[in-house]
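Complex shown without one protein chain; remaining protein chains in place.
Order of writing sets the chain letters: A and B. Residues in each chain are counted from 1.
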Amino acid sequence: MKTFIQQLVETPGPSGYESQVRDLVKKELEPLVDELYVDQLGNLIARQGTPGANGAKIMLAAHLDEVGVAATHIDEQGFVRFLPVGALSPLSCLGSRVQFLNGASGVIGAEGLADENKTPTFGQLFIDLGRSSRTECPVRVGDEAVFVQPFIDLGERLVGKALDDRIGVALLVEVLREIQEQKIQSPHGLYFVFSVQEQVGARGAITAAYGVDPDLGIAVDATPSGDTPAGRKLVASLGKGPAIRVRDGSTLFDPSIVDWMVRTAEAAGLPFQLEVVEKEYTGGRAIQLSHAGVPVGCLSLPCRYMHTASEMVDYRDLQNGVRLMLELLQRPFLPGRG
Amino acid sequence: MSEPVTFLKELISVAGLSGYESPVRELLQAAWRPLVDEMQVSRLGSLHAIRRGSASEPRPALLYAAHMDAIGMMVSGLLDGFLRITEVGGLDPRILPGQLVTVHARKDLPGVVVQLPAHLLPAEAGETLGKLGGLLVDVGLSASEVQKLARVGDLVSFAQPPIELSEEYLAGHSLDNRASLAALTECLQALQGRQTAWDVWFVATAQEEETFGGAQTSAFQLRPALAVAIDVTFGSAPGSPAYLTSPLGKGPTLGWGANIHPGLYRRFKELAERLEMPYKTELMPTYSGTDAEVMQIVAQGIPTMVLSIPLRYMHTPVEMVSLKDIARAGRLLAEFAVQLEPDFMDRLTWEEGE
Partner (left out) sequence: MATRASLANPRPPRIAEAQIRLLERLCNACAVSGNESEVRKIVLEQVKPYASEVRVDALGNVLAVRLGQTSQPLRVMVAAHMDEVGLMLVDDEGDGIFRFDVIGGLNASQLVAKSVFVGREHVPGVIGRPIRISEDNDRDEKLTLDDLRIDVSPDNAKRVKAGDYATFSTAFARLGASLRAKAMDDRIGVANLIELLRNAPPNIDLLAAFTVQEEVGLRGARVAGYALNPDLALVLDCTPAHDLPFWEGDSTAAGQENTHYNTRLGAGPAIYISDASTIHDPRLIRHLMETAEQLRIPYQIRQPGGGGTDAGAIHRQRFGIPSVSLSVPGRYIHTPASLVRLEDWKNTLRLAHAALSRLTPAVLAADR
């Protein structure tokens, strides 16, 4: 999986401009699925199997897009002003290298600040592409760029930009590979959705869910961990297994699905962590409110330094996440609150 | 069928937090079963109950929606035998220190919410504090007992017992919005032995306090021609701004604003006056903050109305209502359903006298 992950994180795909990542995933999926299509917002949707008795139409969703920046103004000296695409803090931009989709690269600088101890605002930052005038500048207002950092394999831990949510993408692709390789029979009809524009409010998931019209959904995403010095009081830690999310800032996950995931992990002897987060969200909300309602769950992978150019995950959590997902998908399950 | 106040006290003695409504849904299913033709549960846990009408097919449907979920808390971490908490639904943290709660762990554990003193909090209140930062739940057990019994994701509900202040006034937690469910139940009772032309759906919606998800998906599924949200509204007291609040015991209130179809407002107003029922017009300029907000914009859109019951101390465990207002709301809803003519939709106009 590590080679594929490296390819994924080193491919640019900011919200709204995910095609390069989508093409990479599409190539991997073609031999593995029954049906493959791209919807009008750019979501990549792959179907594997159809539901049998005791089976459901399950939508599994990971998002293709990453946070980035969008050019808002090119000044006379060729410096590019920008705004974040997705949730970014100015602090994580300082000194970063970015690359626009046309290949133009640059570095983020800051204006001199009156108070050295204060964090600059986005209005006080700019991208320097090494040109001297507006006419020489290779980008236009509206162009998007992503952060640039090489992938590092630390053995058990992996470092890279956009692990949120390329790690989820990798998990789903690996699940499909294993289904084919191990000839796994699932009672369910599986819809693997690689969605777009999640970082700007999970917009892709809205139309993907409307199109798929599933019986239940599981979002697969990265989740912030609480295992760094004096950090947010979060339960998830790297290396303790994938997290089963009970609620986040926008969704109360279906208790019967949470229960199904916990019982499956326990029966299979897989490590897991139950988590509650306050500020984060996933495409789960869009799926939950689709049509006449869809029960949703969330499998998340603990991640440090989210929405910076050097996110970090634990490879074993990914492996255990794949195992847990395979266990889940082989078990008959019908969501119900009767 | 037990007395209205007895049923309402039962409704506010169970949890039923957003996303986990089954304790209250079960009470409603038992109470409504003899009063309706059919019941079903939606995929998000809303309860749909229908009383079929007598008009010929295709028969339009009226939907009465009242949310059954209540606000509360959820365990977000364990700390030395204490429990960290996050909110479920919107909570003002200032009401929490000293509140009696129940932690729904492997078994129900009585507890109390406590505020950490300043010297145990981080020097700068920042990121690490979260929404209910500095607050913990103490269940009086040792750290190892708590580790065995509780886990992240367990619900924490208010344990304030219902307070019968008098024959007319009741206080307790979750009167938002169980008071409206009591009104819907009284409506169903008033409809016994009476005919409506339209089908009437009685829907106890899920997750209103978090996403309005129950109302949105139920309206999408049932596609009523008209929808009414029944909720609670800010009750007044001496000194409170009169234009923002409504007096207890003089209600219910009829909503007016962008979320309300003026033709529906007019029909409810005329009916209340005909019944010689006291009411107040409640101004909701843009959003009503109720299920009507989402029902109005489902699919092709639905004309909506908001009927409210005044309530003091909203979103605290000591909410207070007048039982008379609940009875009036129930009666008004019943009469509205009964007088709704089969071709009402043809007559529904925007301007008066159109």
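Assume a contact is a pair of C-beta atoms (placed from the backbone, for glycine too) under 8 Å apart; a residue touches a chain by one contact, two chains touch by 3 or more.
Predicted model only: the values in this text are computed from it and were never measured.
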item	value
Residue among B:160, B:177, B:216 or B:290 that touches the chain left out of view	B:160
Of B:26, B:92, B:270 or B:343, the one touching the omitted chain in the full complex	B:92
Option from B:7, B:82, B:201 or B:256 whose C-beta touches the chain left out	B:82
Selected from B:34, B:140 or B:301 as touching the chain missing from the view	B:140
Residues from chain B at the interface with the omitted partner, ascending	79-80, 82, 92-95, 97-100, 109-112, 114-117, 119-122, 128-129, 133-134, 136, 138-142, 145, 160-161, 163-169, 171, 234-240, 244-245, 248-249, 312-318, 320
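Heads up, the rule we're going with is that only the chains that are shown with their structure count from here on.
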item	value
Complex contacts: residues of chain B adjacent to chain A	18-20, 22, 25, 41-46, 74-77, 84, 86, 88, 122, 127-128, 130-131, 151-153, 207, 210-211, 213-214, 216-218, 220-221
Contacting residues of chain A [partner chain B, same complex]	230-235, 246-247, 250-255, 258, 273-276, 278, 285, 288-295, 335, 337-338
